[in-house]
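All protein chains but one are shown in place.
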């Protein structure tokens, strides 16, 4: 189940776990209730001959036992809420308790760890939901064993289906390069999802930039802040992926053969590119913020100038006409026939003087 | 005794210590007087058979002598103000003088040190006190010997009681993994307290963010500043924990067995996650500050526009009506029957012109 | 084909690649259609005797087979859109699939990689287009084999023509130093293009700085923001070049002989100088931004002072004349002959008092 | 002689030295003249038996010759202006010329250096002078030889007198641990002076924070800036101390025995704590600055709102009454008996409308 990027999203929801012994299996994602309607779906692909053989079910025995060693099996579990199922997996594949705990904790920081018999990677996929204008995130755990790969998803993921389709058409290279190559394919798909999300973010940045030149940009502040929050969130979740890939390249496990290394280096380059883009976006965003504040200041200046010019022009004139609106018995000017035109003359001179002053100050 | 997060809190209170030889034992926390009413309470748990044996007292002999080596003893001291008691502990367990000094100095920076016969860790627990809306902090010192763990608390701590309860129910894994595992359990509890406090901080951040869209957010500045101060405080006290855990993993003492390493790595991951969250919160907080300043600027702009529109609209009109309020004998317009409607006409035109100008400037 | 620096430019355009197997050759630059009119042009220079021999064509066989080992061949391909051609190259020179993919991906991050038989470098040239006032960028890939260098350009590049002219006149040093020296010449040309672009940026920075002292600088905000965006873009593309040159110096391939090392060190120094200049420009730009905001604030202050002085001077006077414009039957002052001059006296005193106050406040 | 923290303080006063050969001894602190009245005072403490033997004088022979090796001698020189005296010291104890130069240059950056026969440390003590509200600083040089320690102060220092008092009472540990322990005692005293100064700074920060909530905080800007300047100054002088202590721990001289290492590690921890506190203060200070600017903006907003409400409310009304103050012959409304109440009615409606608008905008 995907989840929105709010502030609290930055904090792992560990309330349910507090007070439990370390190693207890508790799913911290969507609530149990909501999950009940979605029983976890398990699919497997066995790569032995030309065409991969596929199995599907809702329980572990449906896909067991695995084919012996030269065959490579990929098991994909969609739905994490069934803690009992996970425990069965743990037993069947001798997975460490802390690993299972990490898989269930869907607010896990991306990480990779190499244990005795298997290596596991936990990371996030992102998806931009246009309708809600928000980034949905899902946790993917990849467990690599000697001749199998198990992937645990929070929910069905169309990107993984694409990988399956590709493998149905052609799995020759996979059969020759083994577990490491399958992992590379999955990671490649996931890192591609980072590019898509960044593309969305970049588009929104550009829209914001364009809207800054409008007089009354709608909700620009909220949008800037939101983008910033999303960049912080993405950064926090993508940054560790670099380390993970770096670690995988240097790991001396039998699972990842040297033939896979160039592919991993390629992934590493992609991640660096994602990070570079993220950093550029951060710089661009902060540039936009500065620009927006400058625009506000500039406009305020503009508004103030109009006010000052209008006030400074008419306030003295209003005073002058006020003088001759007084009702004193003895006001000699009032009785002169030239009084009225003279006042107009004075007022015109005053106004002209003010305007010349503003001209000199370059306000008009 | 817990203490509030004020600015001076960032500085160790070393006034009482000035002018003393290095190594003198002085408790720098709550004053002696206040402490007198709370005699320090000592409890011990001995893990030998199925059920742990517990002892409790107010003096060291109550819990001595320790059981011989296969048995593991946990001694918990609640209350640090009794310097004499600590000196007794020092003698009974051959604790170094500088260590005792560090334990008493409740404003010690989190640290770990490995001495000849024991390793000790000093760190902080945090608790969010909803009533006073503040973060209370307490120092915890954990001394690990070959078959005992001594913990020194400033005051009774419910989190440690939970650990005890858990151990009463099941201490099998503890008995097999030894001192290192007990330390892991205690550290796990403490690091969980960091998550709780961060959750509170996150909630307050979100509340602040929501309140920014209100017209007159109450005390937003004070709240932002307070949160910032608290984040600085948390950061200062949590950051060194990372180093500590890193050091524990690499330490080659006999106390921490390799079987405990995965547990420590897990704790290390949690601390990294805490740090990441703290950094994200800092970024979010500074984002909120920028947002708030922009909101202020934006509203000022709004206010200025209203002022400028009203003034610029009516000041010229007031001038015009002022002109015909003058009392000159000779003002030909005044005697014309069309004078009054003509003035209205002029005024309407002026106003319309101004409004058109504002429209063009997109102020209205 | 060159491309403009927009925000989305920061993101590699990988949309066309999504869902393809890793290693598929897809050109992500200009569209196929546009490219069809520009068939890729292939030129070769063979350095064997005094004068280099040149060949030119639109297909690979036109320039094959290469001369045997002591002869050095430089093959230059202008135009990347023909994916089939690139695949032929891959086959003829045994180029790795991932390399070919990198060459075609014109939004590749600058990188260098050493494979078994060849080393390749991918980087960008920049060109300031005065007409459009923008920075155009093009990707250059340099593949070094044992006795050949192949360069792939997106489009014909006058800088490379200059290199050719230079080699036509004198290729002695090239024949003695080999592949590494040719690479150095090409990189030197490319890094010189960085200096030219920076010179343009510096000139624009200086123009902006000068225009700040004008009263109504035109579009200063937009220009500042644009420069910032360009600096971010340049930085992102030039920064990795440092690493590349560093790597080349330390690489222990047979292609780059020790005699070339001083030349590479020289290039490295130039890149450091480019980076230093970029960083200085960033600092200067952010200084200009601060200056601009201060100038705005300062001017606002000025405007406000004029408004305040005018208003504070005349508003009380207007009130006074208003008082004696009232029509009460009984207003004793109105009937006194000294009434009118007395009011003038009071008004003069009021105005003088206000002016003295402003003088004391140093507003005038 | 102590000196104030001004901007130029950040720069070593090397004017007097310019044009001299390197290694010339010139005292750059207080002028020669001023110093003449204060002849440098030399004291020595010899630690051999239970009670230390003390000597005092104004010339080097007063305290020579030193006792042979098992005895440990501490020579303290108060006053640096006598360059001849220092040269004598240099000869008597075979001190390097550059060392002597460093000792005299009272604007030396804190440093430690290990030469063939002795190690020397140069650092600063700080003292907060409440009367002048400023931080006074003094340079201390500690030269460690095989069985002597020479300390050079700019002036008499009460902190060193305390160390002496402590040693008069009990010097057993010193006699067993030697030169390294004496150095530790002196450094401990100096680092304690950092805590005192930080405590003062912290108190002033808190006072500033409290005063921010007042309406007219007195000199808040000047105070913030001053504190900032002082933090920059402290940072510059304390930061290198960390390196010094680190270096001392790793130095493999015979002067600092392994038994002293825990004491040095303790000092190192204290310095880290000082640095942490300094960094926190910097963050808090910059937080206060932001807060202050926000407070200013917020208040400006408040002021503007009052102005806008008052103006927008009365300017239209003043226009209306102006209309009926015109003296046109033909103004039908004026002759109607309902004219006057009708105008009041219109004005009330206008005012109510404005107020409703402000209410809706949440300005009132």
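Chains: A, B, C and D, in written order; residue numbering restarts at 1 for each.
As a convention for this text, a contact is a pair of C-beta atoms (placed from the backbone, for glycine too) under 8 Å apart; a residue touches a chain by one contact, two chains touch by 3 or more.
All of these numbers come straight from a predicted model, not from anything done at the bench.
Peer 1: Which one touches the absent chain: D:129, D:168 or D:225?
Peer 2: D:225
Peer 1: Which of C:79, C:110, C:240 or C:322 sits in contact with the chain that's absent?
Peer 2: Checking the options C:79, C:110, C:240 or C:322, the one contacting the hidden chain is C:322.
Peer 1: Write down which of C:222, C:294, C:335 or C:352 is the residue touching the left-out chain.
Peer 2: From the options C:222, C:294, C:335 or C:352, the contact with the absent chain belongs to C:294.
Peer 1: Considering the whole complex, not just the chains shown, which residues of chain D touch the missing one?
Peer 2: On the side of chain D, residues 6-8, 10-12, 14-15, 17-19, 21-22, 96, 98, 109, 111, 113, 215-216, 221-222, 224-225, 228-229, 232-233, 236, 289, 292-293, 296-297, 299-300, 302-304, 306-307, 310-311, 314-315, 317-318, 321-322, 324-327, 331, 333-337, 339-340, 343 touch the unshown chain.
Peer 1: Quickly run down the residues of chain C that touch the omitted chain.
Peer 2: Spelled out for chain C, the touching residues are 162, 166, 170, 184-185, 188, 192, 195-196, 198-199, 202-203, 205-206, 209, 213, 262-263, 265-266, 269, 272-273, 276-277, 280-281, 283-284, 287-288, 290-291, 293-295, 297-298, 300-301, 304-305, 307-308, 311-312, 315-316, 318-319, 322-323, 325-331, 361-363.
By our rule, only the chains that are shown with their structure count from here on.
Peer 1: Would you pick out the chains that touch chain B and also touch chain C?
Peer 2: In this structure, the chains that contact chain C and also chain B are A.
Peer 1: For chain A versus chain B, which are copies of one sequence, does the interface use mostly the same residue numbers on each side, meaning over half shared, or is it different?
Peer 2: Different; most numbers are used by only one of chain A and chain B.
Peer 1: Between chain A and chain B, what is the separation of their C-alpha centroids in Å?
Peer 2: 27
Peer 1: In angstrom, rounded to a whole number, how far apart do the mean CA points of chain C and chain D lie?
Peer 2: Inter-chain centre distance comes to 43 Å.
Peer 1: Two-or-more-chain contact residues of chain D, please, as numbers and ranges.
Peer 2: If we look for residues of chain D contacting two or more partner chains, we find 325.
Peer 1: Graph of touching chains, which shape: line, ring, star, complete, other?
Peer 2: Per interface graph, the chains form a line.
Peer 1: Run through the chains and report each pair that touches.
Peer 2: Applying the touch criterion to every chain pair yields A-B, A-C, B-D.
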